[in-house]
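Note that one protein chain of the assembly has been removed; the remaining protein chains are unaltered in position.
Letters A, B and C mark the chains as written, and numbering starts fresh at 1 in each.
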Amino acid sequence: MQFFGGSEISPSPPAPTVSGNNANMMYVFNRNGICLLYREWNRPLRTLNPQQDHKLMFGLLFSLKSLTAKMDPTIAEKGNLGVPQLPGQGCSFHSFHTNTYKLSFMETPSGIKLILVTHPRTGDLRESLKYIYNLYVEYVVKNPLYSPGTPIRSEIFNTSLDQYVRSIA
Amino acid sequence: MIVCVAVVGHQNNPLYIESFTDADDALKLHHIVHCSLDVVDEQVNNPKKSGPTLNETFLGLLYPTENYKVYGYFTNTKVKFILVTTDLDVRDTDVRNFFRRFHAAYVDAVSNPFHVPGKKITSKTFEKG
Amino acid sequence: MGREVSESCVDSLLTELVSTYSTRFYANKPDLAAHSIEAIGYQVGLQLSERYTMDRPRFSDHLEAIKFICKDFWSELFKKQIDNLKTNHRGTFVLQDSRFRWLSRVSIDPSENGDVSEDNPAGVAENKASLVTKMHLNFPCGIIRGALSNLGIPCAVSADISNLPACSFVVRIKV
Partner (left out) sequence: MAPAGPRSGDAIFASAERVNAELFTLTYGAIVRQLLTDLEEVEEVNKQLDQMGYNIGIRLVDEFLAKSNVSRCIDFKETAEVIAKVGFKMFLGVTASVTNWDADGTCCSIVLEDNPLVDFVELPDTCQGLYYCNVLSGVIRGALEMVSMKTEVTWARDMLRGDDAFELQVKLLKQVPEEYPYKDDE
């Protein structure tokens, strides 16, 4: 993989679990629920406008996080359902799948949420999401033209992401 | 013993001058430094003379007087360093080493963000055999 | 080996410097912002040239000094040399870095509008991006001008980025 800036992304990309063209779409949200990136590779049906779509996805994650934490059998102290949490607080889920897709999720302590939707039989993508977070740091955060909290408009980032996602899913 | 060191800017403006003798001598030493600047200009502009290699920063002995030896050094950034010593049989290598350390101290001093071309007041290490 | 810091320290300082001057202090006066950023570069160039020429013989002419900027000086800053040096032999030199490090992460997507900014046509964003990029270049231009001035070569320096990520610095020596 060729990097434009000549800098190394660490860790090196994890080995692909499945190869092919099975990724559907990707979302990146920040801690304020702003959708920084929506990237689509394979999504035949679309009935919502983008804003509604992003809001629903964010809402799904928000509720799911809250519910999974509430149902955690290992922890005694739990807030009420829907009470706001700190990013990374409580337990966290990293994926779920349905019969038609798999959603992989990663949240950083800074509240950046990476969501990758792929074929239901894709393997564990946690390392891959970490790698994508590194791409985000290298090509979005370090781009002098990028202002934090705004939608990502970076050709280098999109190209690297497309290339990488094609290699894993 | 070193009796006087001076740093002179590219327009022959004194940036730093310090003598290490009785105050009475200071004026005389300043005069010596002043005269030596012409010798530096002469050497730099007409580098055909024998002595140190072409374009070397160390200019060697500029001129001897009865009681002193005067050495010069000229940086790439057009700054002149002058050293006046009473040591009449000082070795060139020692003088070179002195200038190198002096130059390094000067460079650190002008790396201070608050340094304004003018006079500096940094502590420098002066001691030599 | 001298002291080192992570490249991100310098990169983020420069990004923030440009944004402070061009969007917070002098949002509507790009000339003033450019002037201050260039002045900062000038001081850095002056000081660096003092440091990096310490252990070398004096340059005998302008070309030798310019070559020093292209080789040793550039390597100290970017771990690479200037890739191409041209001159018209009348006091103008063009120093081309085929992948200028400080612009290597600059990127916008010309094909995409960003789905929340329908009112912001790609053209406007692109234009803004190019202004910000130019603002960034005042710093390296200042460095080169500061370094050469300190070596006794008063000059004017401008930058040309028509071939990103290549960047050409044009040095015009004042006579």
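Everything below uses one rule, namely that a contact is a pair of C-beta atoms (placed from the backbone, for glycine too) under 8 Å apart; a residue touches a chain by one contact, two chains touch by 3 or more.
Bear in mind that the values here come from a model prediction, so they are computed numbers and not experimental data.
Under the touch definition stated at the start, the shown chains contacted by the missing one in the entire complex are A, B, C. In the full complex, chain A touches the omitted chain through residues 7-8, 10, 31-34, 52, 55, 58-59, 62, 83-89, 108-112, 124, 126, 130, 133-134, 136-137, 141-142, 148. Taking the whole complex into account, chain B touches the unshown chain at residues 108-109, 111-114, 122.
Looking at chain C, the residues touching the absent chain are 2-10, 12-17, 19-20, 24-25, 36, 39-41, 43-44, 47-48, 51, 76-77, 79.
Quick note on the criterion: only the chains that are shown with their structure count from here on.
In terms of Cα centroid distance from the overall Cα mean, chain C ranks first. For the pair chain A and chain B, the distance between C-alpha centroids works out to 65 Å. In chain A, no residue touches two or more other chains. Interface residues of chain B facing chain C in the complex, by the touch rule stated above, are 10, 44, 53-57, 74-78, 103-104, 107, 110-111, 113. The touching residues of chain C, counted against chain B in their complex, run 43, 47, 49-51, 53-54, 56-60, 150-152. The touching residues of chain A, counted against chain C in their complex, run 4-7, 35, 38, 50-51, 138-139, 142-145, 147, 151, 153-158.
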